[in-house]
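All protein chains of the complex are present and in place, except for one that has been dropped.
Moving on to chain A:
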């Protein structure tokens, strides 16, 4: 027998929902709607003169070869960040999950970087990797490896990927560790008695059972790489050298806030919004099917 609780009348449920709805409308629908509206306008920085230009901002955008290059950068960057952050976190979680002395201390230390603000993290990376004043940067150059992320685009990309992934490893680590701890020991022990070696046990039991966690983290990490890595890029490379580390979100920032072209920047925000909606939809529709819950 099914029992449904139904409110009588509409006033109470609406009143209960109102705060949440209000927050969603004020902080999400309103600005998002404004972005969509502005993407059809051309206006000066102060918004004194504005003209409706239809889809011109979008056609301008996709006619710009540099924007297409930015899309390519974003794909490389997001893939790099997600793969490195997930793989490293999984490895560390598996290691920290074992019976070792002082595992509590290890775990705490591994979670630490998450508490560091992106800009501060970036400054730490500068102190390490700056070609002239950084500890590692100087060592690399001293060892005859020409390291100069200020001029070498690939090195710059490597550096922003590493810095962004490093920050996300802690977050992933917590989830992987929790996931590992919820895998029943009896299953692993049974497999061990049957003679399965650790690597085999990991790939056939642990990894599939972790897949809900991995899937969740995949979505979160991609969204992080798309949207939350602005601070690291801004502090480390400002999208340079040339445009080697300019991602979609960084370009939207530069066009909107630095170049004060609100229309073009809004068009980019709309594109980003669509990308993320599509990405999430695809993930839930196709990838989720192969996930064991």
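As a convention for this text, a contact is a pair of C-beta atoms (placed from the backbone, for glycine too) under 8 Å apart; a residue touches a chain by one contact, two chains touch by 3 or more; residues count from 1.
Definition applied: contacts and distances are computed from a predicted model.
Colleague: Write down which listed name, "Succinate dehydrogenase", "Fumarate reductase iron-sulfur subunit", "NADH-quinone oxidoreductase subunit H" or "sn-glycerol-3-phosphate-binding periplasmic protein UgpB", is the UniProt protein name of the chain that is not shown.
Modeller: UniProt protein name of the non-displayed chain: "sn-glycerol-3-phosphate-binding periplasmic protein UgpB".
Colleague: Among A:16, A:91, A:151 or A:274, which residue is in touch with the absent chain?
Modeller: For the chain that is not drawn, the touching residue is A:151.
Colleague: Just the residue numbers, please: which parts of chain A touch the chain that's not shown?
Modeller: 42-51, 132-133, 148, 150-153, 238, 240-243, 254, 257-261, 263
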